[in-house]
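Below is one structure, written out as structure tokens, with a few remarks after it.
The complex is shown incomplete by one protein chain, all other protein chains being positioned as in the whole.
This part shows chain A:
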Amino acid sequence: MSEVQGFLDRLSERAAARGAEPTWIAARRQAGAARFEALGFPDRKVEAWKYTDVRGIARGDFALAESADFSPASAAALTLPIAAHRLSFVDGVFAPALSDLGELSAGVSVERLSQALAANHEAVGGALGRLAGVDFSPFTALNTAFAEEGAVIRLAPGAVVERPIVLQFLSSAGATPRMSHPRVLVTAGARSQATLIEHQVGEEGAANFSNLVSEVLLERGAILTHYKLQELPQTDHHIASLHVDQARDSRFTSFNLNLGGALARNDIVSDLNGQGAEANFFGLFFGQGRQLLDTHTLVNHNAPLTFSNENYKGILDDRARGIFNGKVIVKRDSQKIEAHQNNANLLLSDRAEIDTKPELEIYADDVKCSHGATTGQLDEEAVFALRARGIDEATARGLLTLAFAGEVMEQVAIDAVAERVELAVAGKLPERFNLAGLVEAAVALHEE
């Protein structure tokens, strides 16, 4: 309980420093704090946290960041080298120097949360928290209590954003560990289209705690592609939940790519509320050392004729632990549903562990649902086949590991993102092995 109290103390310190806020915001913080106090940090008896020990967060003494200082050189190295509309935050604090929104087309608005609330608090405040209630988890409650900064993205009906919108969350290696509770809200009007990238990355040695909550509302026919690229240092703690509400004919595609963090937990929830709505979840987690990477996904088929498709790949080395829990719920009378789910895992070390649970809860009969989960190791015959062609063992294993990830990675449309992941996964390949060259050659061959 004292662990909870530590966080509540931080909250009241912050409230005193912040001064007066509109009453409705204060009331929400109150509700979040009360819920967090009631729930406490989840222990292993809570089914959703059965395999994930959050004591590393609960026992940590995290301060709230006051400034967004970050070395420009290391920021430049960490930033994704793509043309984008970019907002950057350092430990949750907005970093104007590292942000560049550029030219936004008509009907598109990308703002900081604090700015958006000040300018139009009714429109923004009404949508905020609609999907991610304080009951979802103690961490969403905590986020609701603390959230001050983040991003609000609004797309008018028919608006199309050509370049990706990048939200860059940097974690700094300061003297004391810090925590941040960013909040993201996306409202996409009818037939609008955009690509959003949430990029978590940090300096070597950073040992912070970030607790992100994102809410995405897709109106009729809206199309959103969401990338999450999490490359935090292996000392960082990261919790995130992404909540999506999908109206008729909308399409949501998620790429959840997790490489970093001592502990990283991602919850993705999509509510398919209108006919023709479609959700595609792709994911990859690659754990090394003593990392713990946990993903929970939930698709609610609340309307007939809705479709979901999910493919997650897990690769675990050393003493890493991976957790995958994918759940599909088909509501009564949601007929003509198709829902498919697949989770394949590769264990590279005897001390690595994977706990996977693909769940189906189905209350309608005219459905086609399937799920599969496999765990295995590299095919020794494939390793042999490569070695027989003069490729050394380490390279052969690296290549095959990469090939295992291929099914998910080939769906990734942004090269800079794919490269980061592939380099991390095949990082053990020797220098002389020119991966990019090989890919180019393969592409050339394919085009012939």
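In the analysis below, a contact is a pair of C-beta atoms (placed from the backbone, for glycine too) under 8 Å apart; a residue touches a chain by one contact, two chains touch by 3 or more; residues count from 1.
One rule holds in what follows: contacts and distances are computed from a predicted model.
As stated in its UniProt record, the chain not included in the shown complex is "Fe-S cluster assembly protein SufB", which appears among "Molybdopterin-synthase adenylyltransferase", "C-type cytochrome", "Fe-S cluster assembly protein SufB" or "Oligopeptide ABC transporter ATP-binding protein".
Remark: the omitted chain is touched by one listed residue; of A:241, A:295, A:345 or A:395 this is A:345.
Among A:40, A:126 or A:376, only A:376 touches the chain that is left out of the view.
Among A:122, A:365 or A:381, only A:365 touches the chain left out of the display. One chain of the complex is left out; on chain A, the residues touching it are 47, 332-333, 335, 345, 347-377.
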